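Remarks on the structure that follows.
All protein chains but one are shown in place.
For subunit A:
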Amino acid sequence: MEKILEVNDLHVSFQTYGGEVKAVRGVSFDLHKGETLAIVGESGCGKSVTANSIMKLIPSPPGKIANGSIYFKGRDLTRLSEKAIRDIRGVDISMIFQDPMTALNPTLTIGNQLTEGIKQHQNITSKEAKTKAIDMLNLVGIPNPEERMKQYPHQFSGGMRQRIVIAMALICEPELLIADEPTTALDVTIQAQILQLFNKIQQETGVSIILITHDLGVVAKIADRIAVMYAGKVIEVGTRKEIFYTPQHPYTQGLLNSVPRLDKRKEKLVPIDGTPPDLFAPPQGCPFTARCPKAMEVCGKVYPIHSELSNTHEVDCWLQDERAKQHIAT
């Protein structure tokens, strides 16, 4: 399959009064055409920063892409000018944000907000833009789209607004859709509908999706591959099956153990003790050492080796080292 996005050794940091926060510290992953990649991790692990960096939406200053490259269809986005990146935003890469209640401008009609992007990027008449917007609203399942175009965001419910936000993101037929916690602010039944909508859209348009979430339930439903982030690094990546059935990193295992399950009765939820490390001064070795039940002496001192368990399954953990395996075996 064709690779459409390749992120290599991405470093993003923020200058604050307290010093430099290294929010993303060498993230690499790639994305194939028509694929859904989920980036999971707890709050503050750098997943949203990674997503925003792809669109160059990091407020700068204080944020800065310190190192690394983001290749999208052969072009390095980190090197593009502000103007060139504007021609990519909304056209080739679109983004959906967490809270549909605030993602729409309250003083403009949704028709206006839907069509302004396409009018900017394509040589198109107002009437054509309107037809296109109505098609999009139909696609995302908004009834009476023609009437609804004239209404304002406050006249829609949360789920409806998220559908509009999705329609807005898709109107220029992007190849990559970045969804930053698209279901977090919605209630559970609406979440399911929105996830179904993502599936439907992907089938109909073939768009690739990067899904940022901390909800493993969402991941299990729609992700093809999963990247687990911790303290600004991708610590494990694999197909959905690999991550859910043979998680290798103790953090991934901890995450999965802390999710309530319906199929195992009376099993206790096991939380991961402790908190993520301070990113003002990230630890030298594996950032998970302090919380890791299987931590060894080496873990706190040297960052783990990168192991490829299969073509798709990669993990950064000292437990993969032959010596550690032998030690456990004996």
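Heads up, the rule we're going with is that a residue touches a chain if its C-beta (ideal position, glycine included) is under 8 Å from a C-beta of that chain, and two chains touch if they have at least 3 such contacts; residues count from 1.
FYI, contacts and distances are computed from a predicted model.
> Would you kindly match the missing chain to its UniProt protein name, picking from "Acyl carrier protein", "Ion-translocating oxidoreductase complex subunit B", "Transmembrane protein" or "Peptide ABC transporter permease"?
Options "Acyl carrier protein", "Ion-translocating oxidoreductase complex subunit B", "Transmembrane protein" or "Peptide ABC transporter permease" considered; the missing chain's recorded name is "Peptide ABC transporter permease".
> Which one touches the absent chain: A:102, A:258, A:284 or A:310?
Reading the full complex, the residue touching the unseen chain is A:102.
> Out of A:65, A:88 or A:299, which residue would touch the omitted chain in the full complex?
Answer from the full complex: A:88 touches the omitted chain.
> Of A:46, A:68 or A:117, which sits in contact with the chain we cannot see?
Of these options, the touching residue for the absent chain is A:117.
> What residues on subunit A make contact with the chain left out of this view?
Touch with the absent chain occurs at residues 55, 57, 86-91, 94-95, 97, 99, 102-108, 116-117, 120-121, 152, 154, 165, 168-169.
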